[in-house]
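With one protein chain removed, the remaining protein chains of the complex are shown where they sit.
First chain written, first letter: the chains are A, B and C, and each begins at residue 1.
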Amino acid sequence: MGILILNSIFQPGLVHFLTVSAILFSLGLMAVLSKRNVIMVLMGVELMLNAANINLLAFSRFTGLGLDGHMIALFVVIMAAAEAAVALAIVLNVYNRFKTINLDEISQLRG
Amino acid sequence: MNETLSSMPFLPALLLHAAIPLTIILVYALVAIWAERKVAGFIQDRLGPMRVGGWHGWAQSIADLLKLIQKEDIIPADASRFWFKFAPFMMFAASYAAFAVIPFSSGYIGSMVNIGVFYLLAVTSVLTLSVIMGGWASNNKWSLLGAMRSAAQMVSYEVPTIATVLTVVLVAGSLNLMEITELQSGNDTLGFLPNWLIFQNPFLITAFIMFFISILAESHRVPFDLPESESELVAGYQTEYSGMRWAMFMLAEYADMLLLSLLGATLFFGGWNSPFGDFLAGPFWGFFWFMLKGLVLVFVMMWIRWTLPRYRVDQLMAICWNILIPLSFVNLVLAALWEMIF
Amino acid sequence: MDLAAILFYVFALVTIGSAAVVVFSRNIVHAAFSLMFTLMGVAALYVLLYADFLAATQLLVYVGGILILILFGVMLTSQGYTLNFREATVNVVPAGLLSVAAAILLIYAFSTGGWVITEVDERTDTVYDLGMMLMTDYLLVFIVAGVLLLVAIIGAIVMSTRLSVNTED
Partner (left out) sequence: MVQAVKNSWATFKSIFTGMGITGRHLVGPTVTLQYPEERATLPKNARARLFVNMDDCIGCTLCAKACPVNCIDIETVPTTADVDLGKTSTGNPKRFWLTRFNIDMAKCMYCDLCVHPCPTNCIYMEQEYEYSEYDRSNLLYKFSQLSPVEVDDVKAKAEAEAIQKQKEKEEKARQKAEEARLKKEQEAAEKARAADDGTGAVPAADAAKAAGTAAPDAADAARVAGTAAKPAPGSPSKQDDTQNPSKGEA
């Protein structure tokens, strides 16, 4: 009986996946808040996007939402790719102008 | 708990199932390294290795393997140890994992997933990262330069590869390599030709040419072997590796070559289908025909290697971005139009 | 526990552990390589969620594309020698507190959500269904996404060409 209960608790369900995504999201938040390197912040954003994707797919898998979650997750991935390309182009431009990619030192609006 | 117990006998079967491609890769790598030397020798009017073993030095690669096993495993003092050790294994794991969706014969495929080709392309893109990892962790400028060149090259050539594969997928209407192969059974094209996809649509011929050029670049073969161009970069990202770690890199390269050749054989030349219809068909002959088709492509790669000189980096990128990518997309649209009309 | 459960825990551990390395590592390149494990772990979790197509997309786009871009960015913007990719960390305590609070809040909300759970059969034809949806319900979004990618590519190319002009001066 006890084994059965334990089994049902440890059997991965919706909440397990959501927990993983919550931890991933907070780690991404930590990176975004505490890092001062643009690329590290970008990595933190990627972590948060992945956490959001896990959520979408988990709801799509465990509730009767059908494939809409997959669809949104797909567009998130597409958006992440576009974002990374543009962000890195910006980072290279910033580096070219300021010779640094530390966010605190990039404070001018006009370079 | 009961389920855990019931899954136990499943594990040996799983391991056996997974070991089949590994065996094929290892045997192939031994044969291919020997064959590469032989082809090189004959093209240059030499004999190649003749000493080890009996006939034509057939045991040369085995002797080399034994030598490599005995070699000292050197890790540079300033290297990033964990990533340095990890990179060759990740590279081999990536090429090995991709074999899961290759239908070796009508009776054997590692995993019958519906997104076969897509999975294969996704997994092989991990190769790029392991190359960067090895090159960066060595803490050597040649390694890093070779790794960056390799990454740029592989990322660029992934685009035409995917575009040409998409052309085939569009004609075949499936991502599952087994289904694509089954579609090509029979000998009805023009009355005598096998139903291979390359004969089905004229734009698939141009697609195959572009696919072949792209896989030459993806598997770092001459004339696109810039990542390890020995005359400029010592050995590229492999410079600091020795012994079995280097052997893993080599094994991964040869496995990658075989993988992409087998992919080409599946997509364009009918996979395990016999070229003579029902003659010599069946699971075992299917395996024979499949490997034969793949190895012919591998042989052509070797032949090209000993014929053509190496391109420059800018020429390499120009070929990809100026010619292959636009052409492959135009080709994709034209193939789609052909399918719509006929 | 069956095989799927074991796999879930293994990959969840890999994902979260390597994400922690990404956040707490002081070397950017190590962080980027660890991010690869995170992304692969997430891809494995996608597979466990019956999203095979998205798992492959994740590998192809994130590991084969974005991560390589990030590494290129790191290599092109770092000063000094290869092993010396140190980066500054600020506000560790407030940031840590905030993220722990976020994690606790999220987990609390998720576990007390009272979700209506319906058992779904294992999906096998996600690719086919996704394709059909892309061409019907999500056609506009699909086109907008394509335009977004086009704009992003053009923007990136324009910016990097200006970059090369600047460096030539």
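Quick note on the criterion: contacts are C-beta pairs under 8 Å (C-beta built on N, C-alpha and C of every residue); 3 or more make two chains touch, one makes a residue touch a chain.
Predicted model only: the values in this text are computed from it and were never measured.
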Worksheet item: Can you list the shown chains that the hidden chain touches?
Response: B
Item to complete: Give the residue, chosen from B:Ile304, B:Met317 or B:Leu334, that touches the chain omitted from the document.
Response: B:Ile304
Worksheet item: If the hidden chain were put back, which of B:Ile43, B:Ala59, B:Ala281 or B:Met317 would touch it?
Response: B:Ile43
Discussion item. Using the document's contact rule, name the residues of chain B that touch the chain not shown here.
Written reply: 39, 41-47, 50, 303-304, 306-308, 323
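Criterion: only the chains that are shown with their structure count from here on.
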Worksheet item: What's the chain with its C-alpha centre farthest out from chain C?
Response: B
Worksheet entry | CA centroid of chain A to CA centroid of chain B, Å | 33
Worksheet item: If you average the CA atoms of chain A and of chain C, how many Å lie between those two points?
Response: 5
Worksheet item: When the centre of a chain is set as the mean of its C-alpha atoms, what distance in Å lies between chain B and chain C?
Response: 27
Response to the item:
Where chain A touches two or more other chains at once, the residues are 7
Response to the item:
Touching two or more other chains in chain B are residues 1
Discussion item. Considering only the defined contacts, which chain B positions touch chain C in the complex?
Written reply: 1, 3-4, 7, 78, 80, 83, 113-115, 118-119, 121-123, 125-126, 128-129, 132-133, 136, 139, 141, 144, 148, 151, 155, 158, 175
Item to complete: Going by the contact rule at the top, pick out the chain C residues touching chain A in the complex.
Response: 1, 4-5, 8-9, 12, 15-16, 19-20, 22-23, 28, 31-32, 35, 38-39, 42, 45-46, 48-51, 53-54, 57-58, 61-62, 65-66, 69-70, 72-74, 76-77, 79, 87-92, 94-96, 98-100, 102-103, 106-107, 110-111, 115-118, 120, 123, 126, 129-130, 133-134, 138, 141, 145, 148-149, 151-153, 155-156, 159-160, 162-163, 166-167
Worksheet item: In their shared complex, at which residues does chain C touch chain B?
Response: 1-3, 29-30, 33, 36, 40, 52-53, 56-60, 63-65, 67-68, 71-72, 75, 82-83, 124-128
